[in-house]
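Working notes, structure below.
Here the complex is missing a single protein chain, while all its other protein chains stay put.
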Amino acid sequence: MRNFEHITPPDLESAVDLLSERGTKSIAGGTDLLPEMKSRLRSPRRLVNLKALEELRYLKHNARKGFQIGALTTLAEIESNELIREKIPILAQAASVAASPQLRNMGTIGGNLCQSVRCWYYRAPEFKCWLKGGDTCYAIEGENKFHAILESSPCCAVHPSDLAPALMALGASVHITGTDEEGTVSLEEFFVRPKASNRQMTILGANELITEVQVPMLDGDSSGIYLKAMDRKVWAFALVSVAVQVSWDKERVKGARIVLGGVAPIPWRVPAAEEIVRDQAITEEIATSASEAALEGAQPLRDNGYKIALAKALVKRALMTLAERAKK
Amino acid sequence: MARVVKTKTEFEGNFFEQYIVIEGDELTPWAADEKLEKVGKCTPRVDGSERVTGDAKYTYDIQLAGMLYGRILRSPYPHARIKSLDTRAAEKLHGVRAVLTHKNIPQIPLRMGQHFLLEPTLRYAGDEVAFIVADDEEIAEDALELIEVDYQELPFVIDPEEASQPSSPQIHLNGNVLNGKPEEYERGDAEKALREADVTIEARFTTQVALHNSLETHGSVCAWEGDSLTVWDSTQHIYGVRAGVAQALGLPLNKVRVIKKYMGGGFGSKNGAGKYTLLAALAAKKVGRPVHMMLTRKEENLAAGNRNNTIQYLRLGAKRDGTLTAIYLRSYAGLGAYSLWGTSPGGPARQLYACPNVKTIQYSVFTNTGPMAAFRAPGYVEGTFSFEQAIDMLAQKLHMDPLELRLKNYIDTNPMSGMPYSTKGLREAYERGAKLIGWRERKSKKITQGTQRRGFGMASQIWGGSGGPPAYALCKLNNDGSATIITGTQDIGTGTKTVLAQIAAEELGFPIERVSVELGDTQDGVYSPLSAGSMTLPSVGPAVRVAAHDAKEQLLSIAAQVLEKPKDQIKLKDGLLHVQGLEKPVELKEVLAMKLQNFMIIGKGARGPNPEKYSVNTFGAQFADVTVDTETGEVLINKIVAVHESGRVINPLTIGSQIEGGVIQGLGFALTEERVLDRHTGLVLNPNLEEYKVPTALDVPEIEHEMIDRADPYANNLGAKGVGEPPIIPTAAAIANAISDAIGVHVTDGPITPDKILKALNKTQIGGNHA
Partner (left out) sequence: MAKATKTKRASVTVRGPHKMPVHLFVNRQDYELHVEPRRTLLDALRKDLGLTGAKKVCDEGTCGACTVIVDGKPVYSCLTLAIECEEKSIETIEALAQDGKLHALQQAFIEEDAYQCGFCTPGQIMSLKALLDENPNPTLDDVKRAVSGNLCRCGAYPKIFRAGLRAAEILRSKKGA
């Protein structure tokens, strides 16, 4: 990696101020940024060390607001937090199947939501792909087994985060602080399909930081599940993942949020499938049609057609599992 | 007295006849029922504490005063010519000490002139362009960015079958097919037999490029003292590196010292000097400081070798009763840009069963990709994957049990040479393995309904593993009753040091703590062959035994003279002299140090020739029990059973490690590991450990293993054969057969990833319901 200045900001304010200068990047756990710097995909001149901001490392819960998770909270802290395991286990599950134990000790929830895509063309310095400011997405015509089956243009990389689909299924928001503005946006607003004027998967400006992730209180009787298919048992990004959070009225679904990972450039919420299960007791038939609806419009590339069958299977399996549990 | 004898040696499926020099008298092999005290006992590594404390110094860890670091600029194109190259900016960077390019170094031919150390023609993405040494790695990397190269891109080819066509871009002057033609073998008339067979099957198989990913990358540290060069090298063959360096740099052998004490894995890929070695040596000379040149992980995966991909067309013919009558194989293997040899995917087809009509046609083809290197049982892993699946296909068609079909075609003599095997424990391996996996009861455990299908599969293994001469050893007996074994072999992680200590201690009648083993240094050692092809133990072990025996005989004569007793009344046991007529055993020290002061006994030993009338091979069988999720395509391996016969077991503890390790690498090859090339640019997309997926702790199933422990009476004086490659050979095939048993369809392209399973299922009843 190229050399840089290392800056310890005294507070959040100065951190965002510092980020306004060109060539400056924030570093949290560094697990995503440092590999990018080592392969010289990015060579910031200055790094602002967010870990100095102890005020961003907390995990609070109360009955009115639900969970407030400081951006510097590590994946390991989330995975092992008793309250999270009890009240929103879907998030603990998602954290526990991400990366490896050491990476979970290092990586933060803020960094996880802001991490770059793992597309091999993006990660290889030899390709100046569209996402890096070039004109071609090499994967569309190239080796695209791990790529998007939905919204696969102009860039068919998939968002790699395991936490993002789970958080989106929980209806989570992020609090963003910038130099001029701050505010809270839902994850559906936070993640955006990349476009020529914004070649990244979030709305975050260079001088903005996520300071907090908020998970609202869930409806009385609610349960969720996160399923992740991998081509190795651990330490692999999802081929496809699905996060489902259902609120129940006895054995009937009051409302459901179903989000797919690994299928689109951003975590992919599927309202059509949610609609099918609403007000229903989940049967195999309903789960099957929800899974069909979830993949409506999917357009596989040459090598990733299998993701359709896989995603359908996971949606169906997630719904069936939750329904089984609801019966008990 | 030194003697010259002729011997036959097998290496990685190829036979060589050579003359060798041997020393000392050959010993009678230990008998099958010999009462041995050290050999055959679980013995923890004699260098265990170095390994667990971080004290073990690997090549990567060598740090010398004033040491500089090297980095290599590599071709970004699969085929190109350097039009021009400007290194001025890089040279000016603070901390850069030298930049080497084809313009400022001698033209050093490699692989008998197939290519040069640095040259303007680049034949794969990753080929070496320039070399930088600097005060630190980061600075060298900064400098890499400053070298300006103008490349002329050339047409390229990456598929071996396509590359074998004359119309393809030519990589070397004499064409893309190694030696201009395929390697053919025929016995009987396979085509005719196929026409006449009651039952035939035909299938096309492909196997992927697999990357060794040894955790320690390839590399060297080079330092000069006057005109002598010392090379620390992460290698499986210190004398090979010495020869390579000496030849390339025009140095006499005694001026090149190669050292390798510990190595972080090699698996066949580290058998000689690399370009990194020569570049580091040249730069160290130029700058007058030591140079540390270890490849990065990415370079390792581009340039340090791989298991080549294959395309295999197989046809089998049999009688209705299961008698194999015909085997026909045509294979293409992609060598990458450089190689002097090709692997033998036809090995298993030619050797595993009694079949009178066999034809194999093996094309080894150059492509514009990273060069292949031996990778644990090269050819045989790929060949077994296809051939043993084909046998299962045949069994299916014959409605025969796959094990019965294999037993039906069992053979006790080598079908290629007609010679009997020195030992062949395959039948017992089948029996034991079948028992351990519950083969005959498997029907009741199979799951044929629902989304979690369970199936069972098996495959057989044949490999050489005889080892052979030349290999030498010395045994020094010190005057305090301790012994030092001097060899020039290397412990590549398999426990060589430990088994050699056991052998020496056994022969000497010393406790193992009194024996130390020196290896991994060409200057202090005596010649040993490379540690590859399952040949270290059966090559070096017998020489060590001879040397220890020689030393012991000398010691006993000396003791006899000092004690004034006939020699045959003195025995060595536990490091003590047991003398007939004396109540108490005598400490060696008493006899030696006290009476003779400073003296040393030097025993010499050499590996004798291989038997002339026997075929020495290793055998084994593996069984797999798997569950396939038919909705997600994920495979869960419930259990692998591995039973192997490699002659006498010297150390059950370390042999178990070899078996487990082989199986685990085999399952990575079966399920997850694959180098991916971009078809449009020829670049490797996953030269890393993230997307090249080697098995993790959680991918490992229960592995039950057993050895058919049987002293080989003819192989060598230990009765032991190699075990390095055998355990990886049948694993992928056994898993593939189990998957097919579970889902009812064979996946003939490796690795068997979820997408391929889902695709295969799509064509069947099972998948149809879900898609």
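Going in written order, the chains are labelled A and B, and every chain counts its residues from 1.
We adopt the following convention: contacts are C-beta pairs under 8 Å (C-beta built on N, C-alpha and C of every residue); 3 or more make two chains touch, one makes a residue touch a chain.
These numbers come from a predicted model, not from an experiment.
The missing chain, though absent from the view, touches A, B when the full complex is examined. Of the listed positions A:49, A:280 or A:321, the one in contact with the omitted chain in the full complex is A:49.
Considering the full assembly, A:234 is the residue among A:59, A:218 or A:234 that touches the omitted chain. Residues of chain A in contact with the chain left out of this view: 1-11, 13-14, 16, 18, 27, 29-31, 34-35, 38-39, 45, 47, 49, 51, 76, 99-103, 105-106, 176-183, 234-235. Take chain B: the residues that touch the chain left off the picture are 44-45, 48-49, 51-58, 60-61, 63, 136-138, 212-217, 262-265, 267, 296-297, 492-495, 653-654, 656-658, 660-665, 688-690, 694-698, 700, 703.
Here, only the chains that are shown with their structure count from here on.
Separating the CA-averaged centres of chain A and chain B is a span of 42 Å. Here chain B touches chain A in the complex through residues 76, 125, 138, 141-142, 145, 631-634, 671-672, 676-681, 683, 685-686, 690-691, 693, 695-699, 753-755, 758-759, 762, 767, 770-771, going by the rule given at the top. Of all the residues in chain A, the ones that touch chain B in their complex are 1-3, 40, 118, 120-121, 124, 126-127, 138, 141-143, 145, 229-236, 239, 303-306, 309-310, 312-314, 316-317.
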